[in-house]
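I have placed the structure first, in the form of structure tokens, so that the comments after it can refer back to it.
Missing here: one protein chain of the complex. Every other protein chain is in place.
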Amino acid sequence: MNTLSTKETAILLIHCPDQKGILAAVTSFLNENRGNIIYLDQNVDRAESIFFMRVEWELDLFSIPKEKIADYFETLFAKKYDLRFTLHFSSERPRMALFVSKMSHCLFDILSRQMAGEWEVDIPMIISNHNDLKPVADKFGIDFYCFAKDGSNKEEQEANEIALLKEKQIDFIVLGRYMQVLSDKFVSQFPNRIINIHHSFLPAFAGAKPYHAAHERGVKIIGATSHYVTTDLDAGPIIAQDVVRISHIDSIENLVRKGRDLEKIVLSEAVYKHLQRKILVFNNRTVIFN
Amino acid sequence: MNTLSTKETAILLIHCPDQKGILAAVTSFLNENRGNIIYLDQNVDRAESIFFMRVEWELDLFSIPKEKIADYFETLFAKKYDLRFTLHFSSERPRMALFVSKMSHCLFDILSRQMAGEWEVDIPMIISNHNDLKPVADKFGIDFYCFAKDGSNKEEQEANEIALLKEKQIDFIVLGRYMQVLSDKFVSQFPNRIINIHHSFLPAFAGAKPYHAAHERGVKIIGATSHYVTTDLDAGPIIAQDVVRISHIDSIENLVRKGRDLEKIVLSEAVYKHLQRKILVFNNRTVIFN
Amino acid sequence: MNTLSTKETAILLIHCPDQKGILAAVTSFLNENRGNIIYLDQNVDRAESIFFMRVEWELDLFSIPKEKIADYFETLFAKKYDLRFTLHFSSERPRMALFVSKMSHCLFDILSRQMAGEWEVDIPMIISNHNDLKPVADKFGIDFYCFAKDGSNKEEQEANEIALLKEKQIDFIVLGRYMQVLSDKFVSQFPNRIINIHHSFLPAFAGAKPYHAAHERGVKIIGATSHYVTTDLDAGPIIAQDVVRISHIDSIENLVRKGRDLEKIVLSEAVYKHLQRKILVFNNRTVIFN
Partner (left out) sequence: MNTLSTKETAILLIHCPDQKGILAAVTSFLNENRGNIIYLDQNVDRAESIFFMRVEWELDLFSIPKEKIADYFETLFAKKYDLRFTLHFSSERPRMALFVSKMSHCLFDILSRQMAGEWEVDIPMIISNHNDLKPVADKFGIDFYCFAKDGSNKEEQEANEIALLKEKQIDFIVLGRYMQVLSDKFVSQFPNRIINIHHSFLPAFAGAKPYHAAHERGVKIIGATSHYVTTDLDAGPIIAQDVVRISHIDSIENLVRKGRDLEKIVLSEAVYKHLQRKILVFNNRTVIFN
């Protein structure tokens, strides 16, 4: 995991109804137990009166044993403040499964970052509904599994995929232009743990062929959107978006070409934030910590 | 009219099915008749095989009298090439009517540009459905007309507005956050001559309260869109768009604040292009010449 | 002053060497004295180990009298934590002097925001080295003072300006394309209280005629930069920057035209942040709170 410290750290993501003293309470608790805070970002949604916080501290001198930290937070804070939290440790190295179809730009972008050491993540497997990109997986020495899907076998193939994902202890899934809609059953197994890239500036042009739709509408800017997948198609919490200017000169092929660069950068940005444990989902929206 | 020449010029906007020799034919015709070309921009939509062109030339030595130029183009080119054209002269100074409601940011932006001489346009009148902005109109010495509208009198008030617009020989209308939907009847009187600013990145968040919708959806970028008004709400040809990044930190009030800057700049950019005669509408899309 | 509360608030901007417990200490102090915190943003510069914080709280129930708050912070925190702070109250309405020369776009942008109520600021005076924009000042009912400067009278005229600024109790100065370099003597009277807009993406094209230089260099993007004025020309702490794409098509006149929109928006963004008390200057750089 990416961290600011060379020591092992704990990372806590919190949200609760805003209330006096919550920030002082948590930071004092960490200080008093000799947890050296190396990162703290917090904010309050004034409209809904919700407090959000991400705090990271070094464990070497922390007086509470690592395996009991969650218990302590549950006991001391969760009920008192009506607080929800998730806890991560920098020693955990997440395991990603990458789903692709035939286009290679997101695949290459992700694999090259991983290989260059930009990200601390294991990518033990690539899953596809086609064999086209197996040579790329081979080039990078990553296991490639093809689960071809048609109208009749989708449920069965998804069951196979889930079994494999569980077996390989996959933490989260990245859809790198995977051109298949995942079933609700599949999605519900990985809540806020499937990251998709949609090739439009959502909510504009949800669904199929967004570049064609953008050209038809005559927009002057196109975009790409990465989001967590929910059972509501193209409507999950948005993690990152970016855009690029186009003009009447641009053919659909040109939109596709320009869009590829957006897609890979926006998807990788989202994966990076996820790996950093900097995303908190609340009310189908994301809080992205600094 | 904004032009590159100190002499009077003619401006021709053309589109026709793409065909060999059309560009050489038009430029040769102007050259042979001693029209000094000071601007030429053309392009071809390959997918639809349509040729688009904007050409501007000085009239002082041009051998065809100004008032006969349209006839000559009709006779020599229109039928032969199945060509549509519009012709403008730099000596025409367009007359704009500005429609506003209660928000002043677009109003100030437009009036200050006009007053500073950024644009060559006359603004003989401001129309509103409220009296709130009359003091601003007074400040700039522009006639202000209030046509209050309610459920029952819209048709009548629009008839009054149209009568006034005709009387004042208005060429085009700018809706500077005018918070009333114009009827189809009104719109059809001014085809491609009503410029609106919509406070979202269309086609996302068409209709009412786009900033609320953007906040609700959790987008990471908001936008503004200027377009010609058609009878299809928020669906007319897009002239200009721009965007700005937001984050989970931003309240709806903040989106409104950031959006105001986008709105005024994007609307004024569209008006500028319109005044420059650089916009050609085709198939509900705009060609914006260089 | 812009604030999130309808009650009077205090705003504290802090920086000090980073150290355990500083955040908890300040927030606990405010909580214990019944100061309802309505805004808190903090961050740590890890490279230099400096803690930065902006906190705002309501004064109605705060147990320390308003006029003694600074004393308390001095006593309780300043020495102990080697901490520097500035304290503001939402009841203070800052007084701005606006310096302009001949171009009106920044002037109009600022006056229209003030008139529309976007900003809570008084603008009792406009100062210029020319009389060209007096009609605009008159339109908005603001006193206009012309201090023409030439090679021989600069020192004298600046002395006159300073006397007037002091007399009118001006808090800060905005240079809205004021085309005169202020002397070190003048600048040193208003540390971090003079906001300038430079018409380039600093540090590129500092000095005179940046659009000409940008055109000559053939850049593909131009920018504008607002910064606090220091005695080092165009080298003060940067507050805001923005850019716009250009191409080989754009003449210098076009760069100037596109640049105007950047300049006014970027300058007003900087003024807004200043009015919000969201800027802290450290080591010739700005911390801009959320």
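First chain written, first letter: the chains are A, B and C, and each begins at residue 1.
Throughout what follows, a residue touches a chain if its C-beta (ideal position, glycine included) is under 8 Å from a C-beta of that chain, and two chains touch if they have at least 3 such contacts.
Because the structure is predicted, anything quoted here is derived from the model rather than measured.
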**Request:** Over the whole complex, note the residues of chain A touching the chain we left out.
**Result:** 103-105, 108-109, 112-113, 115-116, 118, 136, 139-140, 249, 257, 260-261, 265, 268-269, 290
**Complete:** Note that chain B touches the chain not displayed via residues 4, 20-21, 23-24, 27-28, 31, 36-38, 40-44, 46, 245, 290
**For chain C, residues in touch with the removed chain** = 43, 45-47, 52, 201-205, 217-221, 223, 237-243, 247-249, 251-252, 284-288
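As a convention for this text, only the chains that are shown with their structure count from here on.
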**Request:** With chain centres taken as the means of their Cα atoms, state the distance from chain A to chain B in Å.
**Result:** 42
**Asked** When the centre of a chain is set as the mean of its C-alpha atoms, what distance in Å lies between chain A and chain C?
**Response** 38
**Request:** List, in ascending order, every residue of chain A touching at least 2 other chains.
**Result:** 43, 46
